[in-house]
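Pasting a structure below so you can have a look.
With one protein chain held back, the other chains of the complex are shown just where they sit.
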Amino acid sequence: MSLARAEVAHLARLSRLALGEEELDHFASQLDQIISAVARVQEVAADQIPPMTHAVPVTNVFREDVELPCLGPGQALSQAPAVEQQRFRVPRILAED
Amino acid sequence: MSAPTTTDVVPFEDAVARYDPVIGLETHVELGTNTKMFCGCANRFGGEPNSLVCPVCLGLPGSLPVVNRAAIEYTIRIGLALNCSIASWCRFARKNYFYPDMPKNFQISQYDEPLCTDGWLDVTVHDTPDGQPRAVRVEIERVHLEEDTGKSLHMGGATGRIHGADYSLVDYNRAGIPLVEIVTKPVTGTGELAPAAARAYVAELRDLLRALGVSDVRMEEGSLRADVNLSLKPTGATEFGTRTETKNVNSLRSVERAVRYEIERQAAVLDAGQRVVQETRHFQESTGTTSRGRSKEEAQDYRYFPEPDLVPLAPPADWVEEIRAHLPELPAARQARLQAEWGLSDKDMAALHNAGALDLVAETVVAGASPAGARKWWLGELARTANDSGTDLAGLRITPADVARVSALVESGALTDRLARQVIEGVLAGEGTPDDVVAGRALAVVSDDTALTAAVDEAIAGNPDVAEKVRGGKVAAAGALVGVVMKATQGKADASRVKQLILDRLGQA
Partner (left out) sequence: MDTELTRLTAAELAAAMAAGEVSAVEVTEAHLARIEAVEARLHAFLYVAADRARAVARRVDDRRAAGDVLGPLAGVPLALKDVFTTTDMPTTCGSRILDGWQPPYDATVTRRLRQAGMVILGKSNMDEFAMGSSTENSAFGPSHNPWDLRRVPGGSSGGSAAAVAGFEAPLGIGTDTGGSIRQPAAVCGIVGVKPTYGGSSRYGLVAFASSLDTPGPLARTVLDAALLHEAMSGHDPCDSTSVDAPAPPVVAAARQADVSGLRIGVVPELSGDGYQPGVLARFTEAVELLESLGAKVAEVSCPHFGYALPAYYLIAPSECSSNLARFDGMRYGLRVGDDDTRSAEEVMSLTREAGFGPEVKRRIMLGTYALSSGYYDAYYGKAQQVRTLITRDFEAAFEQVDVLVSPTTPTTAFPIGERADDPMAMYLADLCTIPSNLAGNAALSVPCGLAPEDGLPVGLQIMAPVLADDRCYRVAAAVQAALDSRRGGPLLAGAHGLDTGDAS
């Protein structure tokens, strides 16, 4: 399973990483190597085996529908790179939701 | 063959004659819990920007979600009311994509393990060409839970939309509010009723959700949102066509218009031999049309995987049964019950429905009126008044209790119909309760026989020729004398009593 440079470029785009040309080449060969190694999991026959997602098999952990103190706008916005009208100012968004 | 422009449409009747519409509706409902889905921030509309936020709903590094039990209960309630199966074990999943109104750049939702599946809602379409209501069963594919996103203001552009904006301002108050997504299976066989059926489904779903007490379902505030899916297939074909999804449908009327327009538009595309593009479209309120969304390079791959910060949901059967046992009377059952109690035909019920008078009549009956009396006034005088002033019944400045009082006064004889109309006019004008108006305008029926007899005698004395005719056996002529008395009493006499007295006096009793 060899990873083409174009595919890495695609992954970078999906992950919002503006990789440089050299980086792309470098990562392409490294990722290719890593993916070949991790593909070993496919050797394991696991047809009826359920996937695992938790070490401790607990269910139904809830909180009650009761208000708790929240951050004020001052704290919420205190580390924001840009603020306007008590909101987070972000650059123009391209994609429609 | 040139591609149709976006304004090419086939007239509706023509389109539905040759194509079968298949509709699908996805509605998002903001639950009215006290707090958000995964944190203890207040679930409130309209707070100061970024004042109802915490590390969890802001997605700050290190924050973790914890499930709101009430949100699960409300969702199960919805699923049961929609006749769904409730999952015995399911999980939340992450839906991964980058967007500034999503603080974590993933949304906690459900993917292949929704909480509720395979239900239905029986809907009645009242607005039919022949006036006969038509029943449509809308099957429900799934009901699942997720978290809402923040809200953006797009600044600098002409329209306030993303197109042409220079930057955006984001408020995360809404981020994390519990959102239930209800997805129908494709609804076929509605034909020309498709727009009305879609509207009726959303309306009845809204009423159901309101009755369940799980949301205030205000489309104008965004606590109920509908996305409309539509495809066409040639009449009689079995294979479905390509569907489009239309968003920004913010009212019941828009649901209907969006379906209608998409039918017309897609028919034009197909007539021209083109393919309908599978895409997301945007409904334009002002023109009643849909427009292309921004084209996407590729279909979104959300890379769903089970949410590792949450443990699975396994609602115990006894909890589900307890919720089921406490379901309130659902609108369909309530309407059936009222129809039986009031002894009304389907057509009568449809009339009530179409006038938006059902709840008002029911409340008026609760306030003491007879069903017939309540219907008479709401569908008669009040419907006329609403129509004339361009509002709907609910917008009139009169309460069911007021109407019940008027109806009672008429039935007891204290008011005639004519006087009652004046009382109603007075209430609508803000003069107070019906009793206030009766007193204020001195509208009580003159029922004192002594006073009436005097007026009758005066009328007879003043109109000897007419009186002679009546004495002679022409009973109908008494009408003129009634008119004289009514005028003399400023319309406050009971006309039929007056007539009785005149006939008595003139020997024709």
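Per-chain numbering from 1; labels A and B assigned in written order.
Quick note on the criterion: a residue touches a chain if its C-beta (ideal position, glycine included) is under 8 Å from a C-beta of that chain, and two chains touch if they have at least 3 such contacts.
Please read all numbers here as calculations on a predicted model, not as lab measurements.
Only one residue in the set B:F106, B:Y201 or B:F283 touches the chain that does not appear here, and it is B:F106.
Although one chain is hidden here, its contacts on chain B can still be listed: residues 55, 58-67, 94, 96, 98, 100, 103-106, 166-168, 170, 301, 303-305, 308-311.
Although one chain is not shown, part of chain A still touches it, namely residues 3, 8, 11-20, 23, 27, 30-31, 33-35, 37-44, 46, 49-56, 58, 61, 63, 71, 75-76, 78-82, 88, 90-95.
Quick note on the criterion: only the chains that are shown with their structure count from here on.
Our note on geometry: chain A versus chain B, Cα centroid distance of 41 Å, whole angstroms. Listing the residues of chain A that touch chain B in their complex gives 14, 16, 53-54, 58-73, 76-77, 84-97.
Contact residues on chain B toward chain A in their complex (touch as defined above): 33-35, 39-42, 48-55, 58, 66-72, 89, 91, 98-101, 149, 152-154, 156, 162, 165-172, 280, 282, 293-294, 296, 301, 306, 308, 310-316.
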